[in-house]
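All protein chains but one are shown at their positions in the complex.
Chains here go by letter, A, B and C, matching the order in which they are written, and residues are numbered from 1 within each.
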Amino acid sequence: MAGISLSKARVMIRKALEKGREAGMKPLSAVVLDAGGHVIAFERSDGAAPGRFAIAQGKAYGCVMLGMAGKAQMARAEAQAYFMAAVNGVYGGQVVPVPGGVLVRDKKGAILGAVGVTGDTSDNDAIAALAGIEAAGLVGEA
Amino acid sequence: MAGISLSKARVMIRKALEKGREAGMKPLSAVVLDAGGHVIAFERSDGAAPGRFAIAQGKAYGCVMLGMAGKAQMARAEAQAYFMAAVNGVYGGQVVPVPGGVLVRDKKGAILGAVGVTGDTSDNDAIAALAGIEAAGLVGEA
Amino acid sequence: MAGISLSKARVMIRKALEKGREAGMKPLSAVVLDAGGHVIAFERSDGAAPGRFAIAQGKAYGCVMLGMAGKAQMARAEAQAYFMAAVNGVYGGQVVPVPGGVLVRDKKGAILGAVGVTGDTSDNDAIAALAGIEAAGLVGEA
Partner (left out) sequence: MAGISLSKARVMIRKALEKGREAGMKPLSAVVLDAGGHVIAFERSDGAAPGRFAIAQGKAYGCVMLGMAGKAQMARAEAQAYFMAAVNGVYGGQVVPVPGGVLVRDKKGAILGAVGVTGDTSDNDAIAALAGIEAAGLVGEA
């Protein structure tokens, strides 16, 4: 079963963190989850707040579990806040429905997993995540 | 009390998924719960996001536990969001109060359980659930 | 990504429940999880206790998350009870480490998911699960 290899995950994380440094963002943290929502790799930049793993994971987890990228999740949360609250109930409070959660697809559109980036504004987090995914030769949906 | 047999549950799920395919909906998932809120059967269509069981169950669980169909739950959530939040507190966060959760009644009106469908818009999910319940010779309240 | 299709999952469940009836076992319930531990399908036989979904899921979930079949999990639990208790802590209490949880592999040995059967003795549950997996042309590890 072809998923995201560790070596692709490393590329995505390195490039996402690098993009943040080059663009003058605050120190970023990035996670890569597989198609089942399980962690393949994570890195937290020096200087980032200690709790960044959970935020990064929460952004990516909602993408995988709902098959919906961070921007679409945020739109739904803004239109129907109680729905996203309920979604978090059934998923054990593990969903952070904002940009920076980015679906990872292969060239044919199949979902392989998700990247979650956190540390700067949500929109900048998404930009960094997309840079990482592109560097790995995959397709991101923010 | 004669409840929902497994064979009736199969009919409801098959017809709900079939209705979705025929109507060009996204891949659906459907659960049938008994009158105590416990799972009888569930199926997730190929291509649906992995986390669909929890959403389907959450839609149907609120129906059974509150004796209130999905549309009525949504109306209550919109009118009084803190009430639905509190309901989720007492039910362990397992209620998703939107359409697609449909009460299942016998011909005399007694509640036998609920069906939860998820994957397309909430309104389409409810249409598919009703089609499944009707095919099983029972009465749905969306 | 080739996983377990819904149609294969149906075959596994039907054949597992059928095996139980033919062998005079108590009413069985069976779940099929994908390679990420997420539910594809579930059925509870008429006459089974209401809480069977959670037991079936717990048997299969540990298989997927640990990459270890039910019999191996039981051996570990018997040798080192506190380890399995701790495993359940990190997995949210969702692991039931006994036979009846059976890994599903393709012909090359890759793990595609797991089946969980519950209702009779753990050993009989495993026999039924294996019958279902074999009927679907896949390889079970109990």
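Here is the rule we go by: a residue touches a chain if its C-beta (ideal position, glycine included) is under 8 Å from a C-beta of that chain, and two chains touch if they have at least 3 such contacts.
All values reported here derive from a predicted model rather than from experimental measurement.
Contacts of the undisplayed chain with the visible chains, over the whole complex, involve A, C. Only one of C:Gly3, C:Gly20 or C:Gly37 touches the chain withheld from this view, namely C:Gly37. Seen across the whole complex, the unshown chain contacts chain A at 5-6, 9-10, 34, 36, 38-46, 50-51, 53. With the whole complex as reference, residues 35-37, 64-68, 80-83, 85-93, 111 of chain C touch the missing chain.
The working rule: only the chains that are shown with their structure count from here on.
For the touching copies chain B and chain C, the fraction of interface residue numbers used by both exceeds half; the interface is of the same-residue type. Copies chain A and chain B of the same sequence differ in orientation by 85 degrees, per CA superposition (steps of 5).
Separating the CA-averaged centres of chain A and chain B is a span of 30 Å. Centres computed as Cα averages put chain B at a distance of 25 Å from chain C.
Among the residues of chain C, those touching two or more other chains are numbered 34, 36, 38.
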